[in-house]
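Note that one protein chain of the assembly has been removed; the remaining protein chains are unaltered in position.
What follows is chain A.
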Amino acid sequence: MKEDLVFNLDHGYAEGLCRGFRSGILKSTDYHNLVQCETLEDLRLHLQSTDYGNFLSNESNPLTVNVIDDRLREKIVQEFQHLRNISYEPLSTFLDYITYAYMIDNIVLLITGTLHQRAIGDLLPRCHPLGSFEQLGAITVADTPAQLYTAVLVDTPLAPYFIDCISEHDLDELNVEIIRSTLYKAYLEDFYNFCKSLGGVTAEVMCEILAFEADRRAFMITINSFDTGLTQDDRAKLYPTCGHLHPDGLQELRRTDNYEGVRDVASRYPQYKVLFDGSGTNTGDKTIEDRFFEHEVKLNMNAFLRQFHFGIFYAYLKLKEQENRNIIWIAECISQKHRARIDNYIPIF
């Protein structure tokens, strides 16, 4: 109660702004209209009537999906950075935490890129601007994880997460994935604890979302690790331990070695049972990833039902990203004239 009383002193404006941004998220009628578009020009015309306004109107013809993608990302980054700039502690730390995930992705992107002999100049523009940091460009200097740590990451907020990876020897493709998962595990747990320490509604909302995120990672790591040579123990090390699956479910996930096993584990948790039951591998069925996305959207939407907490900032960013994925999906379907699956977007409101 006490936090609620003074919440608006520091964060009221930011929250109001965020809720304002939220109401710009496309509604199902907007999607309905978008799906009917026949060219990207139509798409642009339609987006003009939504909250996106004129964000594409200064692009010359012909419009490409890449341009749309860039503009969408630019817009969301701009909004997020505006929120970050006007935020006070502890909201600013919270928002910084959100960006760490993008940093991890960027690092992994650059390392894999260099593994495939791509020039750093081509790779840098593809990095997510939210996860950009000063030393990012020089990441190619490092040949081993240890070097990566001492030369590049030691000054970044990711340094504490990286300590577990130093022992890896080479930067080959499997190791990069392991590094990504280890970093993510450490990051998620840290973020989880941070939110918990904030307490109040923020803790309630964010822990729920992050616990789901952790469980999703555990499931996906397990499913993707079949037939890769990753041992069960190695795998277990990558599971984030802040989810609902911890500890029993994770133990069992460690032991499974096929999809059915994963499904069995999930069936013991009602919230995941529903997701696995509704998915399938046949064409026309929804994949389990889509189901996870849908569930995530639901959790994020629920975050807006409560007030005086930071969860909405996280939820807004995630929802907006989902919306961007939707628009890009629709745009791709339109530009490739592949309309059969155009309805496979995930509606938000």
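One rule holds in what follows: a residue touches a chain if its C-beta (ideal position, glycine included) is under 8 Å from a C-beta of that chain, and two chains touch if they have at least 3 such contacts; residues count from 1.
As a convention for this text, contacts and distances are computed from a predicted model.
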Query - Name under which UniProt lists the unshown chain, selected from "DNA replication licensing factor MCM4", "V-type proton ATPase subunit a", "Proteasome subunit beta" or "Small ribosomal subunit protein bS18m" - result: "V-type proton ATPase subunit a"
Query - Touching residue (missing chain; options A:V141, A:A159 or A:L174) - result: A:V141
Query raised in the report: Which listed residue, A:D42, A:D105 or A:E208, touches the chain dropped from view?
Result: A:D42
Requested in this report: Name every residue on chain A in touch with the hidden partner chain.
Outcome: 33, 36-38, 41-42, 45-46, 49, 57-58, 60-61, 120-121, 134-141, 147, 150-152, 154-155
